[in-house]
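The structure that follows is given in the form of structure tokens.
Only one protein chain is missing; all other protein chains are in place.
Chains: A, B, C, D, E, F, G, H and I, in written order; residue numbering restarts at 1 for each.
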Amino acid sequence: MAIANPSPDRAYEVRCETPELTCVCPVTGQPDFATVRIRYVPDASIVELKSLKLYLWSYRDQGVYHEAVTNQILDDLVDALGPRSMTVVTDWLVRGGIHTVVEASHPVPPG
Amino acid sequence: MAIANPSPDRAYEVRCETPELTCVCPVTGQPDFATVRIRYVPDASIVELKSLKLYLWSYRDQGVYHEAVTNQILDDLVDALGPRSMTVVTDWLVRGGIHTVVEASHPVPPG
Amino acid sequence: MAIANPSPDRAYEVRCETPELTCVCPVTGQPDFATVRIRYVPDASIVELKSLKLYLWSYRDQGVYHEAVTNQILDDLVDALGPRSMTVVTDWLVRGGIHTVVEASHPVPPG
Amino acid sequence: MAIANPSPDRAYEVRCETPELTCVCPVTGQPDFATVRIRYVPDASIVELKSLKLYLWSYRDQGVYHEAVTNQILDDLVDALGPRSMTVVTDWLVRGGIHTVVEASHPVPPG
Amino acid sequence: MAIANPSPDRAYEVRCETPELTCVCPVTGQPDFATVRIRYVPDASIVELKSLKLYLWSYRDQGVYHEAVTNQILDDLVDALGPRSMTVVTDWLVRGGIHTVVEASHPVPPG
Amino acid sequence: MAIANPSPDRAYEVRCETPELTCVCPVTGQPDFATVRIRYVPDASIVELKSLKLYLWSYRDQGVYHEAVTNQILDDLVDALGPRSMTVVTDWLVRGGIHTVVEASHPVPPG
Amino acid sequence: MAIANPSPDRAYEVRCETPELTCVCPVTGQPDFATVRIRYVPDASIVELKSLKLYLWSYRDQGVYHEAVTNQILDDLVDALGPRSMTVVTDWLVRGGIHTVVEASHPVPPG
Amino acid sequence: MAIANPSPDRAYEVRCETPELTCVCPVTGQPDFATVRIRYVPDASIVELKSLKLYLWSYRDQGVYHEAVTNQILDDLVDALGPRSMTVVTDWLVRGGIHTVVEASHPVPPG
Amino acid sequence: MAIANPSPDRAYEVRCETPELTCVCPVTGQPDFATVRIRYVPDASIVELKSLKLYLWSYRDQGVYHEAVTNQILDDLVDALGPRSMTVVTDWLVRGGIHTVVEASHPVPPG
Partner (left out) sequence: MAIANPSPDRAYEVRCETPELTCVCPVTGQPDFATVRIRYVPDASIVELKSLKLYLWSYRDQGVYHEAVTNQILDDLVDALGPRSMTVVTDWLVRGGIHTVVEASHPVPPG
């Protein structure tokens, strides 16, 4: 998923957003849908968009909780890119009248 | 109302919002309506959406002031989830030409 | 619910809208929420806002389908006001990922 | 309130809007607030904005129903300007959770 | 998918919208996403929301063109509900920089 | 202001809009500001944008009423371009709390 | 204007907003209109909405500058409620082409 | 650019929109940018999105007037697809303070 | 331009905004248009709106760069009002496809 950062000496930010994440509710088995927002300060690598898309696509048949999938995406992208810092936000379509957003960062911001 | 946090080691944020809170004005007896916004950093537990919905539903016939119901929801959710931190916002439909919002946090943020 | 129309000789339009309709799902028993939009051309009577509010309030504990409550409101207001024409629209909060709107008119507009 | 139309031979439209209408509820005695929208096709006269403003100001202490004030403004402006056609819309701030709009035209459009 | 229309004698309109349609591109095999808007004038039957949701869910693994899936949904709902009239609109997320919307009606409106 | 229409055989529409019209109030001498919207179906000629801009610029020091300048722009553009049809709309910044829009067409649309 | 705070031990925020403030320009004598936004952290008392409404109503015939009325509302509410902190914002309809907002806080925030 | 229409017997509408049209001003030689909106009722063929994209890309180095490119796109798509009807709209970024939109249809709608 | 501050003992903020600034480009001689936003914490004086309007009007025939006029307005208002602090923002209509905003403050905020 990683390609070489063309400006590794400067700490700058990249933000990616896609409304095309879908997975399956582990309790009811029915589809869930989310917009994913990723922002990170790259170190040696930047994300390659096509493989990011394929990676997100891999959740299509998985049964996962909102909180778990958010942390999993963050863990996988941190492993793949080794960023100086990264935040992943998932913003889910309404279930049971409730709209849910989950936001996780690495490293955890102070306080 | 609580289920186990799948990533208890990382401080991350969950935000839930529903426009479906209704209770009764303790003075006039007529219905009041609010959108509720909850954001929290979970510790050992995350909120289960179905029981959160049922909990909010329980206010339907209660006569309560805007400020009281907001603090009550915060107290109940802090008791049930034991979060690292939590904020509850209620945003009420216009009464007497006035739009009211109440926001309470635990622990109280420094001033 | 009716008071005398101060300008009965002119065909003019009145539009009322409130986000404060709630009833109960006849299948699941859980609360439903809708915005109601009423527009009508009065004849001898116009609607009195306080009794309109009380009338809509009366649905709070009723178990009714979206389509049924919309037609019922139209029937009741047509009975009470005898308007030259009237349209009732109900716009419901999301259930099962689906946002539903129902619109009924009296007399039925030519198709 | 009228000044000579500079292009009396062409049927063209003028639209004026102001959020500054206030009057008093004839039942409760408390202030009401509305945005007024006027659109008309002038004949010999166009409205002079300063006197229109003073005219609307004259409602500040009057106790009138929404429907009555709308028809009264239409009647007065039709008398003053003799337009080919005119529509007056009043859009009122929420009372009792209900947002009301009244629209009247001269001559009444075919229906 | 059909339940009895509670007001079969009046021609009124129902509008349903969900952002949760997903299928697969028949050329590239990658997921596509759409919002579906259905509006219809029921005759003897109205749509049951839960089975509508399950029906739309059935496209999740199908490889279909935008135009084909839109006409298929229209055909299936017309078969199931026998409406006086129906329109189906699908509004697709961007592919190749192009945002596509398809709208089909039964019976075809006069042109 | 006119250049040759590259597709004179087809009736198609051109819409131009600029927020850069300013003139002077003929009563108070103070500046007025408007957005101008022009839409027309060209015949032999289309408008050249640079000369349109210079033409609108020529109002900068003129003292004119809203209604007069709108009809004047329409007359001048109809003279210069000989369109199949044209509409000019001017949308003025608030004066005395009133927002005014003037719309004139050639030929006058049937009423 | 004050009622007892149901949660006096927690520092939480209440925000009220109404578009219904009107007073009179002390120079020209003509009406002015503003939206008022109040946010405060209550101590022993919270504001009672009906008396807040009556209080704001009392400005209807007063001739006051924008800056003076804003500071006066803040002073009066601080006197009545004794809040831990309070901010009053008034947002005025356009006069002379200029939109004005005034914001005052007690105690004055540092720097 | 054409593929077979999967529902050739029904008159339905397809709408495509892309903000990615760029060409060159034939007078100044500098780049121009537009959003293109195409809507059509297909007959035997529907447009294939990838070749539509390549077709629009072909304007990148052409020097063309706004009106000419709009009519050319309409002519080319009508030739390629033989639709029952088609409309092409181009919406151009501001030049000289003026925002321009061109809309052409085949066959020309009755006036 | 200054009148006495009615609450000189409290540091509070005033914000004024008008879309009615126009001057002339010193290079091309053509008109430029901007919205001006002024926010300040008054000391002994507040700005009088009518003279502020006249002051901004004085730029109508001046040829000035965006950056120069912004700093000039700030200098003149600081001279006239002696505020505790002041920021002037000018937001200019598009020129050459570029939208420009200039923001200057006195005293310069720490960086």
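We adopt the following convention: a residue touches a chain if its C-beta (ideal position, glycine included) is under 8 Å from a C-beta of that chain, and two chains touch if they have at least 3 such contacts.
Small disclaimer: the values here were computed from a predicted structure and weren't measured.
Undergrad: Touching the left-out chain: which of A:Ile46, A:Val69 or A:Ala104?
TA: For the chain that is not drawn, the touching residue is A:Ile46.
Undergrad: For subunit E, which positions touch the chain that isn't shown here?
TA: Output for subunit E: 93-95, 97.
Undergrad: If the missing chain were put back, which residues of subunit H would it touch?
TA: Residues of subunit H in contact with the hidden chain: 19-20, 22, 30-31, 33, 53, 57, 60, 93.
Undergrad: Touching the absent chain: which residues on subunit I qualify?
TA: These residues of subunit I touch the chain that is not shown: 65-68, 70-71, 95-106, 108, 111.
By definition in this document, only the chains that are shown with their structure count from here on.
Undergrad: Report which of C-D and B-D is connected by more C-beta pairs in contact.
TA: Answer to which pair has more contacts is C-D.
Undergrad: Between subunit I and subunit G, is it the same set of residue numbers doing the touching on each side, over half shared, or a different set?
TA: Looking at both copies, the contact residues mostly diverge.
Undergrad: Need the CA-centroid distance for the pair subunit B / subunit F, whole Å please.
TA: For subunit B versus subunit F, the centre distance works out to 54 Å.
Undergrad: When the centre of a chain is set as the mean of its C-alpha atoms, what distance in Å lies between subunit F and subunit G?
TA: Comparing mean C-alpha positions, subunit G is 44 Å from subunit F.
Undergrad: Give the residues of subunit B touching no fewer than two other chains, as numbers and ranges.
TA: Answer for subunit B, listing residues that touch two or more other chains: 19-20, 53, 93, 95, 97.
Undergrad: Check the chains against each other and report every pair that touches.
TA: A-B, A-C, A-E, B-C, B-D, B-G, C-D, C-E, D-F, D-G, E-H, F-G, F-H, F-I, G-I, H-I
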